[in-house]
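Worksheet: the structure to be examined is printed underneath.
Only a portion of the chains appears, each positioned as in the full assembly.
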Amino acid sequence: MTSKATKIVIITEKLISKGVLNIIEEKGANGYTLVPAGGKGSRGVRSVDRPAVVDAFSNVKIEVITGSDEMAHDIADAVAAKYFANYSGITYLEEVEILRPEKFERH
Amino acid sequence: MTSKATKIVIITEKLISKGVLNIIEEKGANGYTLVPAGGKGSRGVRSVDRPAVVDAFSNVKIEVITGSDEMAHDIADAVAAKYFANYSGITYLEEVEILRPEKFERH
């Protein structure tokens, strides 16, 4: 059994990851995945201080698969409102097809 | 030259990654990518023991680009059947457009 779902990806500073994860849980998501990340954003602020060293991952890429498009937008809006005036971050949505969709239902 | 393909993403415990990769190769995939991951699943089991420490990545995110949707489902089904009763894991599919599609043909 498969089912369409919306995945939200939030790439931001590791410093605020705990706060972002709190928002994700408050909004009712059943899980999330964190991946270490480095990079450069539109503000020209390099997370990787020295361009030659790409081993320093001071950002985090957070992925959440949601059961509803509404929850996805809700999380994205709350994170942007709370953090993105002061911290660098980007957020985007992707359509995915989940297997075992019952894991993503809200209880 | 580009071509549509299906990417499978399997996020699961690092402990079983070797077994999952064996299934992927048995099913005929030409390659895979591994990324370190942490997170929280629907069972409420945190891979990251202490919420404040997001550096502990005890999960793995495995991505496989397949030349056929059938192979994608085949891999996903085999991994779920063998492991997901006893280990936490999620699997989803994404549509991607591959460049140099000849690399993903089965030989």
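Order of writing sets the chain letters: A and B. Residues in each chain are counted from 1.
In the analysis below, a contact is a pair of C-beta atoms (placed from the backbone, for glycine too) under 8 Å apart; a residue touches a chain by one contact, two chains touch by 3 or more.
This is a predicted model, so every value here is computed, not measured.
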item: Size of the entire homomeric complex in copies, 2 being in place; value: 3
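The rule we apply is simple: only the chains that are shown with their structure count from here on.
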item: Whole-Å gap separating chain A and chain B, where each centre is the average of the chain's CA atoms; value: 18
item: Contacting residues of chain A [partner chain B, same complex]; value: 2, 5, 7, 14, 17-18, 21, 30-36, 60, 65, 94-100, 103-104
item: Complex interface listing, chain B residues touching chain A; value: 9, 11, 35-42, 48, 51-52, 54-55, 57, 59, 61, 76-77, 80, 84, 90-95
